[in-house]
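Note that one protein chain is taken out, while the other chains of the complex remain in position.
As written, the chain order gives the labels A, B and C, with residue 1 at the start of each chain.
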Amino acid sequence: MTTGNPLGTLLPGAPPTSTRRLAWLNWKLAVGGSMVLAVVGLGLVGPLFWSTRLARPASSPPDLPPLWAHGGTAAHPLGTESLGRDILALLIVGGPASLRVGAIAAGVGLGVAMLLGFVAGYFGGWIDDVVRVLADAWVTIPALAVMVVLAATLSSITVGTEAFLLALFSWPMATRMLRSQMLSMRGRGYVKMARLSGLSNFSIMFREILPNMIPYVVASFVSAMAVAIMAATSLEALGLGPSQTPTLGLTIYYAIQGSALLRGMWWWWGLPLVLLVIIFSGLFIMSIGLDEVSNPRLKRYAQRARRRAPRRPARGTAGAGRSRTAVGSGVGTDQ
Amino acid sequence: MPEPPLLEIRDVTKRYAGGSAVALDHFSLVVPESPATITTIAGESGSGKTTLANAVLGFVSPTSGSILFRGRDISRLRRSARLDYRRNVQAIFQDPYAAYNPFYPVRHTLQQVIRRFGLASSRSEARELMNDALAMVGMRGEDVLDKHPHQLSGGQRQRIMFARAHLVRPRLIVADEPVSMIDASLRATIIDIMLRMRDEDGISFLYITHDLSTAYQVGNEIVILYAGRVAESGEVTTVLEQPKHPYVQLLIDSVPVPDPRRRWQEQISLPPDDGPYQAAPGCLYAARCPHRMDRCDEAAPALYEIGAAHRAACYLYEGGGPAPAADAPATTTIAHGG
Amino acid sequence: MRLRGLSLRYVLRRLGTFALTIWLAASLIFVIPRLMAGNPVAAMVGKISLQSGSAANGNSAGLIAAWNARFGLNDPAIVQYLLFLKNSVTFNFGFSITDFPATVNQLIGAALPWTLALMFLATLISFVIGSAIGALMAWRGTPSVLRSILPFSLTFTAIPSFMLGLLLLYVFSYTLGWFPTSNAYDLGVTAGLNWPFLSSVIHHGVLPALTIVGASMGFWALSMRGMMVTIEGEDYMVLGEAKGLRPSRLFWRYRIRNAALPQVTSLALTLGSIISGQILVEYLFAYPGVGQLLYQGILNEDYVLVESIVFLLIVTTALAVLVLDLIYPLLDPRISYLREAPR
Partner (left out) sequence: MKPAVLEVEALQVHYQTATEVAVAVNGVSFQVFAGETLGLVGESGCGKSTTAMAILNLVQAPGRIAGGSIRLNGQDLTTLSQRRLRQVRWREVALIPQGAMDSLNPVVRVDDQVAEVIQAHEGRLSRSAMSDRIAELLSLVGLPGRVARLYPHELSGGMKQRVCIAMAIALQPALLVADEPTSALDVVVQRVVGQTLLDVTSRLGVAMILIGHDIALQAQLVDRMAVMYAGSILEIGPVETMFDQPQHPYTQLLIASIPSITERRRRPAETPVREVQHRPSGCVFRLRCPHAFDRCREEVPVARETSPGHVVACHLHDDASQPAGGGSRA
């Protein structure tokens, strides 16, 4: 449906002319997404050109600066560190490893969050009370502190264990968000219609409501992933991460332990840092893009142009509002 | 033993958790199997009419009392009986935009019922069914089925909701403010569809509205609620032409008359707190009532019969009609007069 | 008139959540290590017994005896758990392995003020400046010069604080030599209310604080901007403009006042991660707070110290959240926390 008339106008009762679907794919999502994908690509393509064995200790001469600095060599273009590991190889292995930890933790956390958040928001009642209080309490626990205790007791942990520990703390935020979205969805007319059509609760939740929550689910995943990678890197930088995998955080830990700062070996900690910045900035830009999707006013503000939408009663600012405090103005509503 | 009626609402009370006021207070109503009728439930916001709609649809469960569909309590239906109930009792809601899943094209809404209720055995049959239903509301399948709800106008959306309901051929449709978000010049078509569905398809309606003038045009019976209780009930023309309850009189007098030469004469005022209703032992309207008596504050009046199936819950009519009919259903539906 | 403020019911509920948070966290600390690796306390005690003499300044016999009693190491797991809870809530953490016979409480007591002061100041600064930047970014009245500069303040938003710390440390301490690389004050000055000490404290605190502020400011700026944009479309903004109010009044009483509420909510929600960031910053700058102490505990395999610090951090966070929750009704009149009873 296109307007034949350049002065498309607003006629009484006439529908708007927009036909765009998936309008939520904006350029911020694309830019952020490709930054993250670039790191994934590094892990996929890198091993074809560069030996990841060089990430092991004593595989290379120690303390070499990068190629472009004085004394650098093409054999180790990004330099090496004091234990004789090649920085390029460390990045090829470590960058994707960090992403993997984040993705696993966020995936597990999101799975739990979807289950709890959907069920709590959809059914309400005591299930909702339990989930809400649990998530509220859990969300305030400083995750890193607890993980430090746990990691400190375990002599050696793997990437899997680490991801599991992170997942333990990534579900409450996502649960809160998905629950409050589900809460606002469950009263919508189309959900009532679906119930009238005799659909099961399962179908309603996952076939009717879930597609409309995709932006929120993706946003939850992205932010859970960022938080998880941040916590994982922090843990590793304290020397409490998996010791078998040369993650970016572990490299930074060794750099600090090896007095890289004092010795001016900036490439040792600086290059892993650059890769982390790419990952975090990518996820961050994605979440800003997703924010604009879930909060249409932000998008309109960004575009500085909008179609005049039909006036509908304002809804509470879901997500922004705190769902655990009952904003009581429900008096006088038609019951 | 006579056959049970299509729907019987028996003494239903609903009190929401934490609310001090009662949303719906001992409400009873019977919708007969035949002939098809349009029963209007009218009231202002907070009167309990939407609670009633949700209770009939099984979206809220009554605190006490029961709702019987063909003699069976709808809160105790098993799986297949429940589907049968869904098939026979459908609904139209106020906001025709919200009633569509924005993710899917319009087709999805219609296919949903066809699939779930097994209305068609083949794709082509389903397509035919959809086209027929849309034709009933004056639309063509190829124009709308593949569109998304935001591409349609409010009037179109609501007409398609009627097409959906028609597809199911229920015995009863709960129509909750179906025209209040539709532009005035398009309302007539919606009302016309309702009347045709009643007369041609034998579908009964519970027409829930705050708008007495459309009720006057479509209704057979009317029940006017105030603060969760029945204020007055009876045949729609009788009630709206000769209202008895002081509240109903004020309500009808407040409907603006489209004639600049017949303006409101009397300046009315409300107590400043025209807010939510407070639970009270007596008549809940007493605080605003010009005819208030001492006893009004002591106990709530029963529904007094003041004419043929015409009742009002007001002490003014205690002696005016036959004996109080407190135990009987609020209204018994009579054959419609067309 | 309705009473403004707290209902007993609300206070009790918040207190309940507070208690639940602490119990949950304590149980996590107790259960998960034991599920994964047996009893870490027993292991630690066992290790000390083996290396008797070396680890605990020659007093290991006394230490072991004290621990056996305190943790009930010979009792069943459930008794140990209850004992653990009891000791936790009474802050009876026992002795430190690192500095026996110093108690854990003494060690934490010396470190906690540094942590709290640094965290409180840095978070406050970051919250206020960040929110202000966000508000100015969204406001139409912001001068365009300022508007074009503001986004640069968000450069470091995407990086975790310790990475920013590394960068600052390298540039300003190791390369330029403007700021010290460790500690909270020069060891040469005497602690007390004298200028050399205070200036030394400030000198040492600048980089850690800058790290926390720089890394978290953007978060507040972005959420504030989001709220401001949302509020821009509210009906009361249109009416406010129609009233011919001065832009400054619309800015403060309409936009800021309403946007600040969700900001306070997210402050409560993110306190946990603020603490996490703090731990790393202290580790990085060798700042003598609990974060640094925690790291020492890890190095010395002083499990009890680690566990105690973490428990205290959790209590501190939960307490801060509780306080925020209790003052929230004073900021938002819509939340009287009394049941909305019709008058």
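Quick note on the criterion: a residue touches a chain if its C-beta (ideal position, glycine included) is under 8 Å from a C-beta of that chain, and two chains touch if they have at least 3 such contacts.
Because the structure is a prediction, the values reported are computed rather than measured.
K.L.:
Could you tell me which of B:P2, B:P258, B:P281 or B:G319 touches the chain that is not displayed?
P.N.:
Only one listed residue reaches the unshown chain, and that is B:P258.
K.L.:
For the chain that's not shown, point to the residue among B:D183, B:E200 or B:E298 touching it.
P.N.:
Among B:D183, B:E200 or B:E298, only B:D183 touches the chain that is not shown.
K.L.:
In the complete complex, which positions of subunit B touch the hidden chain?
P.N.:
That gives, for subunit B, the contact residues 44-45, 138, 153-156, 183-189, 191-192, 195, 210-214, 216-217, 237, 240-241, 250-252, 254-261, 263-264, 267-270, 272-276.
K.L.:
What does the interface between subunit C and the hidden chain look like in terms of residue numbers?
P.N.:
1-2, 234-236, 238-246, 249, 253-254, 257-258, 261, 331-334
Following the convention adopted for this analysis, only the chains that are shown with their structure count from here on.
K.L.:
Taking the mean of the CA coordinates per chain, how far is subunit B from subunit C in Å?
P.N.:
55
K.L.:
CA centre of subunit A versus CA centre of subunit B: separation in Å?
P.N.:
It comes to 47 Å between the two C-alpha centres.
K.L.:
Which residues of subunit C are in contact with two or more other chains?
P.N.:
As it turns out, subunit C has residues touching two or more other chains at 339, 342.
K.L.:
Give me the residue numbers in subunit B that touch at least two other chains, ranges are fine.
P.N.:
275-276, in rising order.
K.L.:
Across the complex, what residues on subunit A touch subunit B?
P.N.:
1, 12-19, 21, 188-190, 192-199, 208, 211-212, 310, 312, 331-335
K.L.:
Under the touch definition given earlier, write down the residues of subunit B that touch subunit A in their complex.
P.N.:
Interface residues on subunit B, with respect to subunit A: 14, 16, 23-24, 45-51, 57, 59, 82-83, 86-87, 90-91, 93, 95, 97-104, 109, 112-113, 116-117, 148, 150-156, 164, 183, 185-186, 275-276.
K.L.:
Mind listing the subunit C positions that touch subunit A in their complex?
P.N.:
Result: residues 16-17, 20-21, 24-25, 28-29, 32-33, 36-37, 40, 138, 157-160, 162-163, 166-167, 169-170, 173-174, 181, 222, 226-227, 229-230, 232-235, 262, 265, 268-269, 271-273, 275-277, 279-280, 283-284, 294-295, 297-298, 301, 303, 306-307, 309-310, 313-314, 317-318, 321, 328, 334-337, 339-340, 342 of subunit C touch subunit A.
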